[in-house]
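Dropping the structure in here first, questions after.
One protein chain is absent from this view; the other protein chains keep their places.
On to chain A.
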């Protein structure tokens, strides 16, 4: 766990769950698996607050508990997961993807599940129906069955999965912080089992859910709160108690990866080729394991049949496109056989490596200029080169080439390899070769990305803090306006209240809003880079196993 990773996780935890959870979470990240008493002592937080924090973390899958290392009698240990906490950064992307694939209903389902961590199907459906009803016209409301349909579709395509069932509570000793509604990792074995290892992972339970979303009117505020409380303790059952659902992040990641590959093909070749690759990826969605280096082999006949209907290209033309894809130096698609008109695979690992490489080149280009980028690409191609060879191939004068190489070297983007000719390593009799190692460089850039996101978050918090007084004032004024409007005040009164904010203050608020938006979207943009680099690193780790 690097310092940057811990810092970023701390910021994310603080923003989403508050200071106490942040303290507990960061402590666990820094110190590995710990049992409850140790956490209480070392963080100086009261026991019940620690319990509640662990509750929250486990609810969101950011923390797992398992029996102690010292044997069956030792206290339960808790371990925080850095990867899971980092996913918080990607929530907007998940929600947006759900919206594009399954509309507003899908978007709200994913949003609710991300916010709550784990939920039953029935409570999700009810909440989402209520929210959708709120946005609809008077007199309309959302059917539960419609929402359930979308939910089932999400499960079918594996975007949602069941949380792994919890082991018998009796085995876990004293410090389990939460009553039975919290699912978690099985308490017995130390190897973490994935949700996929449970047979019913993607089975939608039979749920009796009949009804429509309820609209909450603002006049029924007081009633509402009582209703809400009552709803929580509602004894109404729907047949799916104890079955909790969570968002399947891996599935979303596969979707993002496919999107990246398709857009790369579209950029390099053309729209039709990218549609063919999209078809191939869609066909292998369920047959290809997530860590595979390439998809299952698909025959050209199958691809032809599965093309979208509005793409009426003839069979020989399809063959031409496939041949071109195979011949392309980027090697997105490979040919694995000749039966069935030609068997083709999508080279996932190769595509990720190319995308990561393009990312590295992009960073060097933007940061150091196109000539340094030329040297960088040259070294990536030729692996090892001497100083003189770099100058000759890149056609850059010696002095400038030397300068650029040394700059890249000092930033650790380029490494120097010594090959001595004599055993005494005398400098005059040693070859000095420049080289670029893609994997370590990608790792280093990933850490830079983490630091960058943390910087952006801190700047955003700083900007908000600076203008705290102004924000509070504007909020108060908005509240006054709202209540005046509700009680039917005169327009002059309204304008009088509005003018309590002076024009320069309005401008300041406007620029603050602009800053915050920019910082927010920048976080998402850097997260895209993080995704590409992480996928590449993970894919290389499994490919070389």
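Assume a contact is a pair of C-beta atoms (placed from the backbone, for glycine too) under 8 Å apart; a residue touches a chain by one contact, two chains touch by 3 or more; residues count from 1.
Heads up, the rule we're going with is that contacts and distances are computed from a predicted model.
Remark: of the listed names "DNA-directed RNA polymerase III subunit RPC6", "Trafficking protein particle complex subunit", "Elongator complex protein 4" or "Phosphatidylinositol-3,5-bisphosphate 3-phosphatase MTMR2", the one matching the undisplayed chain in UniProt is "DNA-directed RNA polymerase III subunit RPC6".
Screening A:35, A:126, A:158 or A:374 for touch with the missing chain picks out A:374.
The hidden chain makes contact, of the residues A:147, A:204 or A:363, with A:363.
Although one chain is not displayed, its contacts with chain A can still be listed: residues 260, 263-264, 267-268, 270, 272-273, 317, 320-321, 323-324, 329-330, 354-355, 358-359, 361-363, 365-367, 370, 373-375, 377-378, 381, 393-398, 445, 448-449, 451-452, 455-456, 458-459, 462, 511, 514-515, 518-519, 522, 524-529, 532.
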